[in-house]
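Complex shown without one protein chain; remaining protein chains in place.
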Amino acid sequence: MPELAEAREAIVAAGQRLDRFGWVPATAGNISVRLRDGTVAITRSGGHKGFLDADGVIRVGLDGRSLREGDRPSAETGLHCGIYRRFPEAGAVLHGHSVPVTVLSRLAGESIRLEGYELLKAFPGLATHAAAVELPVFDNDQDIGRLQDAVETRWGGAASVLPGYLLRGHGIYVWGADMPQALMRLEAVEFMLRCELEARRLS
Amino acid sequence: MPELAEAREAIVAAGQRLDRFGWVPATAGNISVRLRDGTVAITRSGGHKGFLDADGVIRVGLDGRSLREGDRPSAETGLHCGIYRRFPEAGAVLHGHSVPVTVLSRLAGESIRLEGYELLKAFPGLATHAAAVELPVFDNDQDIGRLQDAVETRWGGAASVLPGYLLRGHGIYVWGADMPQALMRLEAVEFMLRCELEARRLS
Amino acid sequence: MPELAEAREAIVAAGQRLDRFGWVPATAGNISVRLRDGTVAITRSGGHKGFLDADGVIRVGLDGRSLREGDRPSAETGLHCGIYRRFPEAGAVLHGHSVPVTVLSRLAGESIRLEGYELLKAFPGLATHAAAVELPVFDNDQDIGRLQDAVETRWGGAASVLPGYLLRGHGIYVWGADMPQALMRLEAVEFMLRCELEARRLS
Partner (left out) sequence: MPELAEAREAIVAAGQRLDRFGWVPATAGNISVRLRDGTVAITRSGGHKGFLDADGVIRVGLDGRSLREGDRPSAETGLHCGIYRRFPEAGAVLHGHSVPVTVLSRLAGESIRLEGYELLKAFPGLATHAAAVELPVFDNDQDIGRLQDAVETRWGGAASVLPGYLLRGHGIYVWGADMPQALMRLEAVEFMLRCELEARRLS
């Protein structure tokens, strides 16, 4: 688990990479890392995640509240902290907006099925391409507390939960043990969703 | 409101970002900022907006006329100044050309409807994704004065006007209180229009 | 008209920009500039046009023959020189390969019609978007002399010829008075062809 300074660097760098892909348009998206002391470093509300500086990253408690007066954390901080509370092994959370995520989530029901892709191996417990995953899709909701409840209901008490989900017409949440793993999983899902979108156009 | 030197930097940087996205191809597009003294800094006619230097930005009055002999402002200066005159809160105007804007505007009638997108929150007065906006589309016209009249007629005397519109087969105009807000709104609209284009292909 | 050193810089920079767009894949494409002494600076055969250095640019006469023993000019030098001989005002020629050019030229007959685009103003004599241009398409041919004959036959003795044409399944040739104008025209045509490709998918 990193200290705040190291976490800030990782978040700033992640924001640049996500921006290169066009996944944090128009100040959308947010990025967080769990710190050694159990609190969370997360992007501040409103800034463009592609051009973060150290000031653009603040600390919040596991309850989502900022730890310094005047700091306004990202609007969806509750979703990040919900992931950290439920999954002790989660060390970094990425939230981005991509065109495939936005378009496919609007067409989907409760989940999007991905199968037959080599990149499915990016998910824990899937050492082969012959498996399939169901990527959960939730209706968007401006009430973050209510949205987090819906997410936790879907997770239930399962021992093993897929480290990602989609918000309809909004974006994707992906997490991992650390930033490199979270980035790797996000790249894998975005790649597979781009393939899905292309394949559907051919029907 | 910035002074000329600061405005020039903002315009040069905005041009580079728009060029990175492919939104200012072939010397098309133009960018302006309202200055502290009430005049307007705007890109000079004809240069490539992706490679501007300080010389590529000149000053015009609110009537669109250049303030220095020999300076030729962007052809569409009248549209920028029309926005600054009508909306005192407007501090920066961006005009770009993208493939989704060009293709969708040619297929559209008087407007393009955007709904259900989280990024609609980029527009003033829309704090939820559950709203819809109608993005006005105007027929292209080489007579800028006549075009500006058509735009003002559509705006009418409304208290609240969407800070953007499309010119058919040509491009998009978006504005904001300052350059970061204008850039953010342009990114948001371009993202949603990319989603619209992708979604239509799946029909 | 530039000297060799200046022309080399312009060609190297143009190659980098074309590579950024993906328009010079796999050592394909070539770039030339007319020099002050009437000879032509052109990319050497075989190198990747995205990573040129000064050595990658050699001199040929207007007849297409290299002026230094051992220099192998680009395979399609005859097409570049054919343009320079026919059009005294031509100062730079760009040849690239893009996906829209390749796909649309394979579906086209003798030409591709572009109309209603603001960017048509990039072509000489077209000050309005209300015009239309017919972009000539020629069957590909490994015999460059025969191909140049076909091109000259289509040009005929017309006073005004569109400064560009397509080779089926191969690529595009565009020229201008200098490198900035050639680059501007190439960007404009590539943009419009991307729009055409997107629009056709919606049918």
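Worth pointing out:
Chains here go by letter, A, B and C, matching the order in which they are written, and residues are numbered from 1 within each.
As a working rule, a contact is a pair of C-beta atoms (placed from the backbone, for glycine too) under 8 Å apart; a residue touches a chain by one contact, two chains touch by 3 or more.
What you see is a predicted model, and the numbers here were worked out from it, not measured in a lab.
Touch, as defined at the top, links the missing chain to these shown chains in the whole complex: A, C. Touch with the chain omitted from the figure is made, among A:38, A:61 or A:116, by A:116. Of A:28, A:101 or A:188, it is A:188 that touches the chain left out of the display. Mapped onto chain C, the interface with the missing chain covers residues 22, 25-28, 48, 97, 99-100, 102-103, 106-107, 140, 142, 167-171, 197, 200-201. Think of the hidden chain as still there; on chain A it touches residues 116-119, 122, 127-129, 180, 184-185, 187-188, 190-191, 194-195, 198-199, 201-202.
Going forward, only the chains that are shown with their structure count from here on.
Shared residue numbers account for under half of those found at the interface formed by chain B and chain C, and the copies are therefore classed as meeting with different residues.
If you average the Cα atoms of chain B and of chain C, the two centres end up 32 Å apart.
Residue numbers of chain B whose C-beta contacts span two or more other chains: 201.
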